[in-house]
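All protein chains but one are shown at their positions in the complex.
This part shows chain A:
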């Protein structure tokens, strides 16, 4: 903080700095105009549309478009109709997606990074390239590939058949995997307590269904495509982890796992934060894969809020509801980003220690 203050104290009006004000504005004018016209104004327009009954004809700013207050928001959250149920299903689908993808991709990325960061390793560059390559391909191309790999007669089912498993028809299977697992132990109908009540128009039993088999294929795809990017972030962080602490730990007789858990991982905390945040933000924005692959099917089990918003507006011409869903999604993303920031915040020292050393709880 202090360094910034000192750098600002420069002589402002030396001769060679003439005309910088004008130049500054001229240089930034293109980005200001483009961000203004294609970002700030559109967001304001969409905010208006989410409070209006605009049907897609003419301009949303024309006089015959009426203000309907929170009607659109109410329809998708408390309406009790199809819109609410659809939104509930979309949230359910995406929540399971986030719940599985974020931890799995983080763990896999960290695992890959620790494997390729060994001091002595042949073919390091090859392995890094192999793990990173899926990240550069487009989501459309990967989805097309995935539709093939996970088709009834595809590679995955072929491999599963080697070990005697009769693979599902992945992208056409709407069964939730938690329900499938429970079904295999004979539990087919949910208990009364879970089926009689619910949230957003779907019962708790349905909330707990887990991602559908189709969504699980997308989950695997997300882990496959993003783990490489996350791995690079962890590799960079591992390079900055000092070896001294690890060696000290080794002297003290800590096992490899203990050293990783108590010495390396705490030092990776900032990167962990970055990776989790990027993952969380990305996972709530699933759209391309759904548009390309399943269009929300089978039985709506791959509909996500982002896709639902698109569908409501561009296909059903219900622009108010589409915009309302988009803004709710925006709030969800911000909410989780803030929660995560709070959970992973830097705690100065443990409370007991803080008392010992009389350090005032000062968070950075």
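Rule of thumb we're sticking to: a contact is a pair of C-beta atoms (placed from the backbone, for glycine too) under 8 Å apart; a residue touches a chain by one contact, two chains touch by 3 or more; residues count from 1.
Keep this in mind: contacts and distances are computed from a predicted model.
Visitor: Between "4Fe-4S binding protein", "glutamate synthase (NADPH)", "Carbohydrate ABC transporter permease" or "Gas vesicle structural protein", which matches the UniProt record of the unshown chain?
Guide: According to UniProt, the chain not displayed is called "Carbohydrate ABC transporter permease".
Visitor: Which residue among A:93, A:106, A:216 or A:271 touches the omitted chain?
Guide: Hidden-chain contact among the options goes to A:271.
Visitor: For chain A, which residues lie in contact with the unshown chain of the complex?
Guide: For chain A, the residues touching the absent chain are 10, 12, 16-17, 19-25, 27-28, 30-32, 34-35, 37-39, 41-43, 45-46, 49, 59-61, 112, 115-116, 118, 121-123, 126-134, 136-145, 147-149, 151, 153-155, 158-159, 224, 228-229, 232-233, 235-237, 239, 251-252, 271, 274, 281, 284-285, 287-288, 291-293, 295, 306, 309-310, 313-314, 319, 322-323, 326-327, 329-330, 333-334, 337.
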